[in-house]
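Structure first, then comments.
Left out: one protein chain. Kept in place: all the others.
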Amino acid sequence: MVSYLLLAMILLPMLLAAVVLAVTDRRFRNVCVLMVSGILMVSALLIIKTGAAFVEIHGTLAEVLDYVIFAADVAISLIALYFGFKFRSIVLAVLSIAQLIPLVLFHIQINFAGVEKAFHIDHLSMIMLLLVNIIGPLIAVYALHYMQEHEHHQHLTASRQHYFFATILLFLGAMNGLVMANNINWIHFFWEVTTLCSFLLIGHDQTEAALANAKRALIINFFGGVAFILGIMFIYSRVHTIAVHEILTYSDVSVLLIPMALLVLAGFTKSAQIPFQSWLLGAMVAPTPVSALLHSSTMVKAGIYLIFRFAPVFLGTWLADMSALIGAFTFAAAALLAISQTNAKRILAYSTISNLGLMITLICILDIYAIYAAALLIVLHGVSKALLFLCVGTIEQAIGSRDLEDMDGIRQRLPLTAFLATFGAISMLLPPFGVLITKWIGIEVTASLPPVMFLIILGSACTVFFWAKFIGKLLSHNPEAEKIETLFLTYQGPLAIIAVLALITSIFMIEFSNMFIAPFISSAYLGSSDQTIPNVLISDFAGFYPPAFFAVTAIALLLVFILYNWLKPKRYVQPFLSGENSGHNQFYSLSDGKFNAGFRNYYFSSVLNEHKLTYLMNSIASALLIVLFGVILR
Amino acid sequence: MAKKTILPFGPQHPVLPEPIQLQLVMEDEIVVEAIPAIGYVHRGLEKLTETKAIAENIFVVERICGICSFMHALCYCQGIESLMNITVPDRSRFLRVIWGELHRLHSHHLWLGLLADAFGFESLFMQCWRNREMVMDIMEMTAGSRVIISTNALGGVRRDIDSDQQKFILNSLNKLQEELDNIKRVFSDDYTVNKRLVDVAVISKEDAHELGAVGPVMRASGLSFDYRTTGYAAYNELDFEPIVEQSGDCYARMMVRLRECYQSIDIIRQAFAKLPEGPIASPVKGFPSGEIATRVEQPRGEVLYYIKANGTNHLDRLRVRTPTFANIPALLKMVKGLTLADIPIAILSIDPCISCTER
Amino acid sequence: MMGILQTAATKSPWIVHFDCGSCNGCDIEILACLTPLYDVERFGVLNVGNPKHADILVVSGTANYRNARVLRNVYDQMPWPKAVVAVGACASTGGIFRNCYNTLGGVDKVIPVDVYVPGCAAKPEAIMEGVLQAVQVLEKRKETGETYAG
Partner (left out) sequence: MNIQIIAATILLAPVIGGLIAGIDRIITARMQHRVGPPLLQPFYDVLKLLGKENIAVTNDQSLYAVLYLVFNVITLVMFVLQMDLLLILFMLLLAVASLVLGAMSANSPFSKIGAQRELIAILAYEPILISSVVGMYFVTGSFSISRILQIDRMLFIDLPLLFIAFTYVLTIKLRKSPFDFSTSHHGHQELVKGLTIEYSGPSLAMIEIAHWYETVLLLLFAGLFFANNLYVAVAAIAICYFAEILVDNIAARLTWQIMLKSTWIPGLLIAVVNMVWVYIKYHV
């Protein structure tokens, strides 16, 4: 049963990707995407219902698979090499060769051996599966309409949508493979597939900027890939196994510290930690569903997943502390940089980088609450950020701009989308939603690492600033705005579903924790499969119980609405413009001319110069990384 | 950077005592452009003077501005007197100096208070205005009214100051000087005040000269000129020096005015010491003819009156160039590049009198 | 309950001051009312500087062709019940500027005025009396429940 589900989740999307690529008919494609979406959702739920398990593959099939995956992995490197020559990028060419040679050597060294327990579905995988297979398909469905509009705006002669959806499907399959594989070589392969997908999707629009940013993404991720493969070789040389569950049982940390550092480095590149953040910002040129799916909710979490997976091995070491520091630094620095951004997608991108940093910090802290918070944040952030990106995409299609300053009166122009976007932003910033709770836990658990905690405190203050600007803009009222929203089931439908999911995950945080995180902690960290031992509820955490909290908030809101009915304005007047109003937003000025009063949010562009600050932040983060490796390699 | 913050600053704005509008175009909070719009106080007063009798016009020009009303009347009277070749009695010349300096005292106190209010120092504002009431009491005692005292007349002054009143005034001034010492310490040394005034809205010596700034604005930029030194009224018999500061920022402009308060007290004391006995007005007969330009140093700088008379009881033309008008180019130069928070301070630092400027 | 609201209304008149073409004489006397010697805050009077928070509009100076619309706007942006005090001869009738080409006359040409304060310039004591009389007007408006009538 489980193996069929695996087939459905990994191979089927990949196969259908090929079909979609071959058959360019739009209707057929839509059916395919919808079908895959349904299958993925159902199989993910079924697999979770089955519970934690190993899936073994024996005999010829296993051998064939090992060879196929090796060949495909080599092929990806060759593709990268090809693009290296095509773009005349020596760095890319060198990186792809640097990946190719160790890859081949390593496979020769291990004689193309595989792992019997090829797949391992534990509770961490399940968390990731939920994210990938519920949010992913919803975004794919959303993309159906979005890409139609997108191409409409581009005035293309021939549709390129089949490339787009093929890549998306390929990506979903690869992501499922990544989070379930137990063979570290396979993880590396799926890892490289997601890199490739990301590259193809960023470059999808074929514009100059798109191609340049795609190239950059490929280079940085390939750098991570090289670190990954080197890490695998190191691991093998030390512990002679490529099965993840066996590596995890290895208790002598010092032996594995160098390979683990390499894997963490790979995770940093994939999760766009400073100084590797530039590719994720560049990736924002891609169509918005790509940003939502790959570059905020799922693919960037692959790096987090990798670190999370191997964290039990190196927790409590220098590596973990330094990683926590780099994560916290990223959290603060990205939040600070987000203040200076006017482009809504870039704000979201910086916020994503920032949150990924927080996840890494939480993962690398030896505290049971931190692990809870990290796992929760992966889900909560994925859901909320997907929602936000999709809303920004919808707004961008409607008003032709993704600049925050152009979104005045969006509340009247696109009421539903603006409402959902506001909800998404609030769920990222304010209580009682979960993201804030994880930040709260973050501060409380990092008390043992004061510098890290201090960075989190600074970062959360900056976070408030840019989110409040964002929400304020979405809610601002413009008397001249008119409604232009058109509703489609497949367009706003996924948005609404994701919003509901965001609400549900926040309310049922504790149930979620009990279901997934507590068992994960007991098996991965306490080395016990007895799920009753560490059943730590967040409710133990200072008497905090989310549903009660939500209930109080709901009652408060009800109260507010009652009071508000009493307070409803009796008369509307024009705003205060020093008495010179000539219209709602206009005033008389020089020679009785009518001028528009304007308002632009503060971005501190003179102080927070993105270019200079990025340079500074990159230097600091690089220095931290060098210190990390310097100490480990001593 | 397409969108900018555009803010109509005034006409109804509590920081501005008078209606004027500055359309501020800002980035973050830095003003990139300030476009003034005026006309809110324009009444057509110059035209009005052509319909009134020459003696009545004293009351009209006093209402050009309620703060420096005495100086306006003085300037007008001096113009008409020199057109008609009237020599005013010595006593009235000294009385004019005394009232003139009292006006300067009340105007500078008022300004110091408004400045304190503009940078949010409420208790300092209260203190300045509390001190000012001493001057207002003197006005009320000597003239019967507080702000528009109407003691000027063609050929001299309308009221005398007797020796009892003199004693009271000198006493009050002693008290005022003590209080002034207190507020001077706050204005010149307080950390927060310095933060808000030093190096804000700087006008260099060259700029001040080139833009034709007058009065304290000019003197704060290091140009030493005070129209009183030319010796109109009784100033030629009194001993004083123009007060000059070098740095040209708001702090310097504040210091000039603060020190001028001491100077005024000193001048009034000198004037009382030298006050001659005698009549307070000479008789005036007939009507003036010809044209003349006269100047007087007001609290805000020099005011220029151009009077054209034709031998009848009505003037052909009366033209007033007020100090604020001369300082507006300097103001517009100052505000560029300031932050929004400094705008009220910069505007106040020229001590604008819009009702003078627009008449 | 309504009774308490009514007494409260008489104890906290917030003013907004608009200078429409005055010679500054009355303006500085209005400001002087706030300062230690007169201290209108004894009666709960605050100068809020913003029509939306104010109960009483204190106007000085004559209305002219340009500032009439500002005056009207400021008046319109005040919440009901509200009262208007015209301070000084100019605001009451146009005063010495009555016949100038750019003036409309007293502010009652533009907005309804409840209390006229004479004087050129009006003395602070007179202005305070005027404001306190306007409070009576406010109270009466509150009692009769007179609604907003433009």
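Letters A, B and C mark the chains in the order given here, with residues in each chain numbered from 1 onward.
We take it that a residue touches a chain if its C-beta (ideal position, glycine included) is under 8 Å from a C-beta of that chain, and two chains touch if they have at least 3 such contacts.
Note that this is a predicted model, so its numbers are computed, not measured.
*Asks:* Could you list, sorted by label, every displayed chain in contact with the chain left out?
*Replies:* A, B, C
*Asks:* For the chain left off this view, which of A:Ala18, A:Ala75, A:Ile101 or A:Ala447 is in contact with it?
*Replies:* A:Ala447
*Asks:* Which of these touches the unseen chain: A:Tyr163, A:Phe419 or A:Phe599?
*Replies:* Hidden-chain contact among the options goes to A:Phe599.
*Asks:* Just name the one of A:Ala113, A:Ala398 or A:Leu475 that touches the chain not displayed here.
*Replies:* The single option touching the absent chain is A:Leu475.
*Asks:* So which bits of subunit A touch the chain we can't see?
*Replies:* Counting over the whole complex, subunit A touches the hidden chain at residues 429-431, 436, 440, 443-444, 447-448, 450, 453-454, 457-458, 460-462, 464-465, 468-469, 471-473, 475-479, 542-544, 552, 556, 559-560, 563-564, 566-577, 584-585, 597-599, 601-602.
*Asks:* Where does subunit C touch the missing chain, residue by residue?
*Replies:* So the residues of subunit C touching the missing chain come out as 2, 4-6, 8-9, 11-12, 14, 35-36, 39, 41-44, 46-50, 52-53, 55, 77, 79-81, 142, 148.
*Asks:* Over the whole complex, note the residues of subunit B touching the chain we left out.
*Replies:* Against the left-out chain, subunit B lists 5-7, 9, 13-15, 29, 116-124, 126-127, 130, 190, 192-193, 195-196, 339-344.
Operating definition for what follows: only the chains that are shown with their structure count from here on.
*Asks:* Between chain pairs A-C and A-B, which one is joined by a greater number of C-beta pairs in contact?
*Replies:* Answer to which pair has more contacts is A-B.
*Asks:* Per the centroid of Cα atoms for each chain, what is the distance between subunit B and subunit C, given in Å?
*Replies:* Distance between chain centres, rounded to whole Å: 27 Å.
*Asks:* Measuring centre to centre with CA averages, how many angstrom lie between subunit A and subunit C?
*Replies:* Chain centres of subunit A and subunit C, defined by C-alpha means, are spaced 60 Å apart.
*Asks:* Which residues belonging to subunit A are in contact with no fewer than two other chains?
*Replies:* Residues 579-580, 588 of subunit A touch two or more partner chains.
*Asks:* At which residue positions does subunit B touch at least two other chains?
*Replies:* 11-13
*Asks:* Taking the complex as given, what residues does subunit C use to touch subunit B?
*Replies:* Answer in residue numbers: 16-29, 31-32, 35-37, 47-51, 61-62, 64, 66-67, 70, 73-74, 96-97, 99-103, 120-121, 123.
*Asks:* Can you list the subunit A residues touching subunit C in their complex?
*Replies:* 571, 573-574, 576, 579-581, 588, 592
*Asks:* Help me check something: in the complex, which residues belonging to subunit B touch subunit A?
*Replies:* 1-13, 21, 23, 27-30, 35-37
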